[in-house]
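Please read through the structure below; I'll follow up with questions.
Here the complex is missing a single protein chain, while all its other protein chains stay put.
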Amino acid sequence: MERKLRMGMVGGGADSFIGDVHRKASAIDGMIELVCGAFSSNPEKSIASGKALFLPTERCYGSFEEMILKEKERPEQDRMDFVAIVTPNHMHFPPAKMALENGFHVVCDKPISLTLDEAITLEKIIAKSGKLFALTHNYTGHPLVKQAKAMVAQGDLGNIRKIQVQYLQGWLATSVEKTGQKQASWRVDPKRSGIGGALGDIGTHAENLVEYITGLKIKELAADLGKFGDGRVLDDDGNMLLRMENGAKGTMSISQIALGEENNLAIKVYGDKGSLEWRQENPNQLITHKLNAPIKIFTTNGPDLYPEAVQVCRIPAGHPEGYLEAFATIYKNFATHLMAVLDGKNIKKPDYPTVKDGIRGMQFIYAAVDSDRHNAAWTKLD
Amino acid sequence: MERKLRMGMVGGGADSFIGDVHRKASAIDGMIELVCGAFSSNPEKSIASGKALFLPTERCYGSFEEMILKEKERPEQDRMDFVAIVTPNHMHFPPAKMALENGFHVVCDKPISLTLDEAITLEKIIAKSGKLFALTHNYTGHPLVKQAKAMVAQGDLGNIRKIQVQYLQGWLATSVEKTGQKQASWRVDPKRSGIGGALGDIGTHAENLVEYITGLKIKELAADLGKFGDGRVLDDDGNMLLRMENGAKGTMSISQIALGEENNLAIKVYGDKGSLEWRQENPNQLITHKLNAPIKIFTTNGPDLYPEAVQVCRIPAGHPEGYLEAFATIYKNFATHLMAVLDGKNIKKPDYPTVKDGIRGMQFIYAAVDSDRHNAAWTKLD
Amino acid sequence: MERKLRMGMVGGGADSFIGDVHRKASAIDGMIELVCGAFSSNPEKSIASGKALFLPTERCYGSFEEMILKEKERPEQDRMDFVAIVTPNHMHFPPAKMALENGFHVVCDKPISLTLDEAITLEKIIAKSGKLFALTHNYTGHPLVKQAKAMVAQGDLGNIRKIQVQYLQGWLATSVEKTGQKQASWRVDPKRSGIGGALGDIGTHAENLVEYITGLKIKELAADLGKFGDGRVLDDDGNMLLRMENGAKGTMSISQIALGEENNLAIKVYGDKGSLEWRQENPNQLITHKLNAPIKIFTTNGPDLYPEAVQVCRIPAGHPEGYLEAFATIYKNFATHLMAVLDGKNIKKPDYPTVKDGIRGMQFIYAAVDSDRHNAAWTKLD
Partner (left out) sequence: MERKLRMGMVGGGADSFIGDVHRKASAIDGMIELVCGAFSSNPEKSIASGKALFLPTERCYGSFEEMILKEKERPEQDRMDFVAIVTPNHMHFPPAKMALENGFHVVCDKPISLTLDEAITLEKIIAKSGKLFALTHNYTGHPLVKQAKAMVAQGDLGNIRKIQVQYLQGWLATSVEKTGQKQASWRVDPKRSGIGGALGDIGTHAENLVEYITGLKIKELAADLGKFGDGRVLDDDGNMLLRMENGAKGTMSISQIALGEENNLAIKVYGDKGSLEWRQENPNQLITHKLNAPIKIFTTNGPDLYPEAVQVCRIPAGHPEGYLEAFATIYKNFATHLMAVLDGKNIKKPDYPTVKDGIRGMQFIYAAVDSDRHNAAWTKLD
């Protein structure tokens, strides 16, 4: 490939948190350039956002439909290659569908859609389109998460018996949605978030991380959800029991009312030969144990990592990589794949999350909500 | 009081872990001396154990019955004041009952008894005897656990919403009970341990810590227990959902097969005004949060502690106190109480666990086992 | 500004560590695009490096002289705006001088030059040119380093009394320079590194961090340098006593033979009202103390930060920022300044290191080497 990939963005205007993340993450590795965007459904706002990003006015669109159709009309050497969708949940499916059906590849934020049906439909649309689709379960991009996955896959932990996963935040401990905070207002609104609140926003990350690292499916769960915030109709807290397909058991605790917590995603996995622990807030250490041996801690780009981890390290050990770098790895692997496709090369699909992860996430949300409605009855995920 | 209290011990022979702990813990504060013991049901072994402890042969007894009766016959200025029971669970109730009925006060290891019935019976025996009874839920002796309790009581956390508690060990990850390891062999044996395995050994500590710190009762739980060790009939692992009497929700995870874990008891409590986190393996820090404020960490004997915490600190901040010191605080508070009683003084009962904690522990074990038998159905604790 | 700034790079070919860092760091915030480079003194290598970065062949130059002259000839709407110099130390001054004298702004890696004389000369060249010059002391870009500086400036620590700074690495613990490792080979070579080894590579960072955070100059130092690696002529280790201009005292320990250390830059500052501690390997926490108060820990983008820190945070608290983000902040602030200059706007200079930091760094190296030659005699820094 002799040029960078060209990205168009749906959503991600001035107030957006995740739009800015996608832009920074896609820029780090120098493989992608932002060429256009439908940053807002208000055309003036979209143009203002685009100008601040040094885009020409004519490529700052007032709707994703306009963007897709206008870009499609542009000459091939200039037109965007793929769409990045960074809108609230209810606006994932429509632009994804339209982009794919008009020949554009897609990167989409999680959860994949508003409903499970949409996710299943999207899988078919993707298949039919022959285009690439990446879902930004960004935490799987950390080198030591890849190391964890590789350790389990290599049998270093033996047979998995026990899992603890948590994703704890405190930013909804008070009723911030009533103060006009934009991030909060759509997340507590079922029309824009879907049937899961914390479940969709952070629970899907926890679920994805469990299945990614262990290579095991969650077979069933028992969920006790909380709605602690005044007047909330969606869950802002949840406690779950997990049973994995291989007989392992575990707990999941998620919360957005865990006052004082910032972004405490953490996982422990115990097997009959070893165990491991990873914490997102200090992502450059992976604490591991073997039977009757001292604690061993792996570090990002440090000694003795598996190739899967080394491959995605960017800087020498001791130079901390963070949230944006892990996010960037999703983009980098997607871009590597897309460049090969555009070059007509046949490569092994690089490791990034796809529609299948999206469907699992929606199954997880649905199972948890259903279990909770039945007083935490065991509920299967498919 | 012009003399130390005199302690007789039941159990705690050469191979015992917990007997040695009780001896060291009771010795630290210089208020108690060991004067006799029934260290083993084998008289020679009991004498050998006693001699190693510098006891005279005639006060090394071959059975608790002998000890109680012989000591009772000794002149008052010489006779033991109380009995410390450090045997496996099935041997808690018989010596406790006999000691109390023969005029001796009792310190007993946890869980309080083999069955819930025994615990309830014991409560009546204690009441009738008028003697003191302490249960060694030692973790409540840590200064920062007392600080945590005081913070909740003072309203620093506001209304409690969420609890996470775990007690994770890995020493039963393999079948050590088949290697002749004495600690393991009785703990996996229902005749000596009761209906709970890990539940009784460590789960009761987790339950006690939750109720002690929050001042809230666990109303009901849903338990999914594991028996991962080859051929085990008792639980060696457990995952639970908790619902507290005030509407708070939580998770409990306990395990003795969590390979690599040493003694990882930890608790997090989240309210609507603040939150706290305490970890047994680094017990000299209490991590706390207030809404929109930086992390604040209290240290043992450090600045700004509540009196309940300061009272039980022994050495200046920065000089770590450990497991034995917390254990010693149970003994110290019990001894302070007993000395007052023997001196005919009327004092407010110092803070140490009693038969009520013991009954709660047994209710917890029973509820968890019952819930697990019903596929983790919600089960009340009384 | 309606467009991104255009950057040309000197150095940073295929094997370079720091060139890649500069590219990624300058890309994150979307304000800068790489348009050309003299990546190698070998034209083919330069072209190969540039192609991998999606640059056109005609803007991949075989020397910095060629780049500067050819770019100067390009039309203004297309020509590079500034040069980023990422070569070994001996190649900092020549391209910086030539770029400035031909009308280009400069970003330069540290230490600023091979000799102190060059640094002093460069200051004059910069002044005469009227161009901007930034030195990439990247660690000052961390939000919590800015918070530390602001706390000292606001008097939160009172009068500074004591400083501990260390910068410890272990990658030269063995003779890697003899294995053909490119990073190592030039760093142990006085022709390319100058009179300081570890002093120049990491000591200048430590020195800069001390003076940046405390706002105090190091008045004099006593240095005991080590040359532990077989056959090394430059220091690979150093221990120093520091005396600050206000009477504060301290220690500095630097090493590249501290086996096991990755990139352990850490600083503690103690005043008579408060103290603080920051560690590069976990840069998202700033541990602080006030007299008779519990530990208070600030977090990146967390509560109660000073504006100077908040301004440079990119993502919500709990989402770790790392090495590249701090590095990017140097570029971002430089770019903000340069855009204002190009737009003809007069703004307060944003906070980024300049030639003055570079001169201090050279004075530090010279003083340390001189002190060491005199058996660690006290030596002034100017």
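Letters A, B and C name the chains as they come in the text, with residue numbers starting at 1 for each one.
The rule is simple: a contact is a pair of C-beta atoms (placed from the backbone, for glycine too) under 8 Å apart; a residue touches a chain by one contact, two chains touch by 3 or more.
All values derive from a computational prediction rather than experimental measurement.
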Task: Options C:271, C:302 or C:320, residue touching the unrepresented chain - done: C:271
Task: Chain not shown: contacting residue from A:136, A:280, A:299 or A:371 - done: A:299
TODO: Against the chain that's been left off, what residues of chain A make contact? List them.
DONE: 292-299, 302-304
- [ ] Extract the touching residues of chain B with respect to the undisplayed chain.
- [x] 1-4, 17, 20-21, 23-24, 27-31, 34, 51, 53-54, 169, 171, 261-264, 280-284, 299, 302, 314-325
- [ ] Kindly note down the residues of chain C that lie in touch with the hidden chain.
- [x] 161-162, 164, 166, 170, 173-174, 222, 224, 226, 228, 237, 239-243, 249-251, 253, 255, 257-261, 268, 270-275, 288-291, 295, 375-376, 378
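In this section, only the chains that are shown with their structure count from here on.
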- [ ] Report the chain closest to the protein's overall CA mean, measuring from each chain's own CA mean.
- [x] A
- [ ] Please report how far chain B has to rotate so that its Cα atoms sit on those of chain C, a copy of the same sequence, as a value between 0 and 180° in steps of 5.
- [x] 180
Task: Whole-Å gap between the CA centroids of chain B and chain C - done: 55
TODO: Give me the residues of chain B that touch two or more other chains.
DONE: 295
